[in-house]
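Quick notes on the structure that follows.
Removed: one protein chain of the complex. Kept in place: all other protein chains.
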Amino acid sequence: MAGSISPAVGTGPAVSGKPIHILNLRKDLTGPQALVVRILALVVFAVLWQFAAEAADSILIPTFTETMEAIYQTAFVTGEIWPALWVSNLPLIIGFAVSVLISVPLGLAMARWKAIDAALSPVIALALALPIAPLIPVVLVALGMGMTPKVVIIVLFSWVFIATNVRAGARRVDKSLVEMAQSYGATEGQVWWRILIPGAIPAVFAGLRIGLGRAFAGMVIVELIMLPIGIGALLLDYRGDFKAGLLYATTILVMVEAVILALLMQALERRLIQWK
Amino acid sequence: QDAGNLTLGFPGGVGPTDIPAILALQELEAQGWTTNYIEFDSPDIQTQALLNGDIQVASMGPATVFAANIAGADLRIVSNNNSIDFIVLAKTGIEECADLDGEIVAYHSTGSTTTAHLYRYIADNCPEITPNYMVLSGSANRAAALLNGQIAGTIVRMEDWIAATGGEDERAKILALLAETQSTLLTQTIVVSAKNVEAERGEVEAFVDALHAQFAKVYEDPAAYAELAAPYLDGASVETVAAVYGALVESELFPKEKALSPDQIADTIAFYEEAGRAEPGALTPENVADFTLADR
Amino acid sequence: MSIISVSDLTHQYAVEGREKTLALSNVNLEIKKNEFVTLLGPSGCGKTTLMRAIGGLVSPTQGTITVNGKKVDGPNQDSAIVFQSFALMPWASVLQNVTFGLEMRGVGNKTEREHKAMAAIAQVGLKGFENKLPKELSGGMQQRVGLARALVVSTPVLLMDEPFGALDQQTRRYMQEELLRIWQEDQRTVVFVTHDMEEAIMLADKVVLMSARPGRIEEVIDVTFPRPRDPDAVERLPEFVELKEHLWRRLRQAHELNAA
Amino acid sequence: MSIISVSDLTHQYAVEGREKTLALSNVNLEIKKNEFVTLLGPSGCGKTTLMRAIGGLVSPTQGTITVNGKKVDGPNQDSAIVFQSFALMPWASVLQNVTFGLEMRGVGNKTEREHKAMAAIAQVGLKGFENKLPKELSGGMQQRVGLARALVVSTPVLLMDEPFGALDQQTRRYMQEELLRIWQEDQRTVVFVTHDMEEAIMLADKVVLMSARPGRIEEVIDVTFPRPRDPDAVERLPEFVELKEHLWRRLRQAHELNAA
Partner (left out) sequence: MTMSSVAIQGDSPTAGFVRVIRNITANWMGMIVIALIWEVAGQIFQQPWLPPLSRVLTRMVELFTTGGLSQHLVASLSSLAIGFAIALAIGLVVGVLMGLFNTIYTALDVYVNAMLFTPGLIFAPILFAIFGLSDATRISVVVIYAVFIIIINTAAAVRNVDRPLIEMAASYGANRRTTVFRIVLPDAFPLIIAGLRMGAGRAVKGMVNGEMFIALIGIGGQAARYGKQFDFTSVWAISVFIMILAVVINQVVTWIEKRLTAWVD
């Protein structure tokens, strides 16, 4: 018979010390509290920016107040930003949609089948590191000047991040659920639609958010390097003319657009993953 | 002579027009100096490097100098590097400026120097046309796009055209050499920061002297110079480089005088004012150039 | 005339880079159509493994299994499985979890399916919980959702892995009665893993007794009490008590703990 | 002299955006030091919830709980919990899972802890499985790992949520004997949730009977069989059979299914 468990020595009443608090992950602050925290963070950031920029005293670095003024100018006085945003957004939307259509199935397939995963994982690694920027001339020469090269570059920028996250998320889906579905005669398509995709939804959204970010970056970079229309043209002009305030104002407005899209996505995500 | 210390900045991608400056550095190095050169991708970063004292002299376009000074920087042109070397190109079949009406014409970006020159060319020669403008950055990219038939006309630097075609190609041809009509304008200058200039006066003077010695060498024998220059131009053959120098010398694009001409500066300022890139009166030759360094 | 036939089955778990475990060794088993077979054996003896192999979720290292005359080489439509770990979709409501099986088999239209599912949910005593999420249910309630899902699809074979393990005796007794009723009405073949000897005897036509690791079949005992059985009455039969004693003794012999 | 005192406990689960569930309503319970209390009740009646509240994992909507004289307002070092869902760390071996509790309490050094843990692993019949990962174990084996983890730390209070639910009867009997032995040697207070009425009676000083949702305490029954008990002997006592019948009747009354 196995040895007995002797009582632990020295763990008498002394152990009941201070109370333990359970980690409460994912309990997001809501409403006014969240707003206060966010604004506080913004204020800290703005003050740091203001002082740092004043200390740097460079013609390329605007202060926070200069930037805010420039935002007001470009958005409401001259209105320069709007047509540029519009021009730049079209390839962004198409490119992002193409990325999603390619990467979500790909990521799921990688999570589902070991062979595909093994075959594609070096490709993913390649793509994660493939330096797109030096290849932009190649893409332009290959595909001409129209919408296509922009869309291609945006896809190149974003697909791999979506695929990686979808794969990671789908791998976390309980294996026994897939078995359960199969035992009920689910077809492969049904396994995907009913088990893998819902189970991977949180990670899919994380991937979509990151992918959207990369798509934005891709959009700006193509325009900066080769086809300066829209936002890229504005940025180049402001840079060339040392209009630092407007340069960062434009950047911030692009970020704001991206963040708004991300927040919309987050809202959708919240609705879809109540079960978490 | 005391050994000096000098770092020079270039816009990215060394071309034949940049070689004299590099060889001037070599010359100084041979005299015991410590020299260095750095290629910058964008003029604004180069400007900042100059203002910070990371580099002592820079090769940059007057447009950048003007824009930076309007934005509050204190840059000074101390020497010319080369005059306008832009050419207007068009695909075969387009014979004159007016034929560009309705065709796709590419330029760098709305506010760039080359664009201003292109507008000026059209205003001078065929003001009534409305080309279908599109944006395509990089002079070499535009040359390639033209050769690939993706655009009908554009403006590029002569050295890029010659590098891409060796001087001739049946797919496109030179519509105008702007050097002929706009020769009083500067395109590439040697620039210092006014704040640092007193401390580095000796170095800058020595560099300007060495640079002009190089220009003299080019004019002496362009073909021989090409052989010196080719190793600095990755992958370019000596013949191509020789063709470029031949063309540049023929058009007298390198300055023959060391002294900086106030008229040239004034013309260049006027040109940018006209192009709407500078407020009239905001710039004077004195606050963008330092004549004391070269006019000795 | 066997509907399930397991011959010479051996299974070894081989996780890369880890020690191998021999879970089943030379198992032979014949199950006739409409038979109710219970599997009994010490913890870790390979009952779940055997069940999963029959369901096609484990490809055995050696040996063959046929269900309904077809060789099993993957999950198939002949059997429904009730999982030991419930296997509920956390994002789906109780109702959605229960209709899932019907949907996969393409049964009826949505209303029909929901109608059937509602009936099954009531049958397992979860009326009123249709719209709850799994995390809002207790352990026993979750188990019953898995049960309802398997009951509602009418497969010829029903594989149940400790389906009543998390239920209180009252609910368990009620569920046993329901299961027997469904089995008798629909004429299905049931393979039922349990730890409860009384349950094993009460339900079975045949009790299959397995030995400790590596799992082998020790003994197959026919249970011949007449049907329909009234649990309370059966429990009092002297044959029942005798059988229970017999199983108890055999299990004690087979037991890994005593071996240690 | 109660070590655990639950007074006027009400708990309502309120998940945002979803219907609320009243799980416990006005529960009062006093448990004396070194008492062995079993909780019995229909599936979904709130046993797990009550247990978690005592362990400080659920902050009840209303009412107070004190353990060892201190008000419970979070997890505390006075009680160890055996979880219904096992809660094993999937990345840790059996041995690492078992030493976890000891480590958290800062017991001894590594060798000592491992020594203790090895003994506990053997006690639950898992000798030889020390280096396996949870996914390599069967359901019952996983449950025993969770059990060993809780047994090895010597907390005054042991909260056990269906700890033997996935075990076969043989292993279960053996584990019951072990548990009783440990409890008697170490003088601990045990709260034990089970579905098995025989188990509830056999182990308990007090059987607490709960009613269906919302959970209330129906009845508290004192069990006075002398200790140490020999399960096989106790089972044959007429009082045992009588008590079992009584519980069976009461549960049937309390049962939600019969209400439906």
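To keep things simple, chains are lettered A, B, C and D as they appear, and every chain counts its residues starting from 1.
Quick note on the criterion: contacts are C-beta pairs under 8 Å (C-beta built on N, C-alpha and C of every residue); 3 or more make two chains touch, one makes a residue touch a chain.
Values in this document were obtained by computation on a predicted structure and should not be read as measured data.
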Of A:Ala133, A:Met147 or A:Ala267, the one touching the omitted chain in the full complex: A:Ala133
Among D:Ser79, D:Thr171, D:Thr189 or D:Ser211, the residue in touch with the chain that has been omitted: D:Ser79
On chain A, residues whose C-beta touches the chain left out of the figure: 15, 20-29, 34, 37-38, 40-42, 45, 56, 58, 60-61, 115, 118-123, 125-126, 128-138, 141-142, 160-161, 164-165, 167-168, 171-172, 175, 202-203, 206, 209-210, 212-213, 216-217, 220-221, 224, 235, 239, 251, 254-256, 258-259, 262-263, 276
On chain D, residues whose C-beta touches the chain left out of the figure: 52, 55-57, 74-77, 79-81, 83, 85, 87, 89-92, 100-101, 103-105, 133-135, 149, 153
Interface with the undisplayed chain - residues on chain B: 12-14, 38-42, 44-45, 48-49, 52, 54-55, 138, 140, 144, 163-164, 234-236
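Basically, only the chains that are shown with their structure count from here on.
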Centre-most chain, if every chain is reduced to its averaged C-alpha atoms: A
Gap in Å, rounded to a whole number, between the CA centres of chain D and chain A: 45
Centre-of-Cα separation between chain D and chain C, whole angstrom: 26
Approximate Å spacing (C-alpha centroids) for the pair chain B, chain C: 84
Residue list for chain D, restricted to those that touch at least two other chains: 18, 122, 125, 127
Junction residues of chain A, two or more chains touched: 2, 274
Touching residues on chain B, where the partner in the complex is chain A: 42-45, 47-48, 51, 63-64, 67-68, 70-73, 108-112, 134-138, 141, 144-145, 148, 150-151, 277
Residue numbers on chain A that touch chain B, as the complex places them: 58-60, 137, 140-141, 144-145, 225-229, 233, 236-237, 239-244
Chain A partner contacts - residues on chain C that touch it in the complex: 52, 55-57, 74-77, 79-81, 83, 85, 87, 89-92, 100-101, 104-105, 133-135, 149, 153, 260
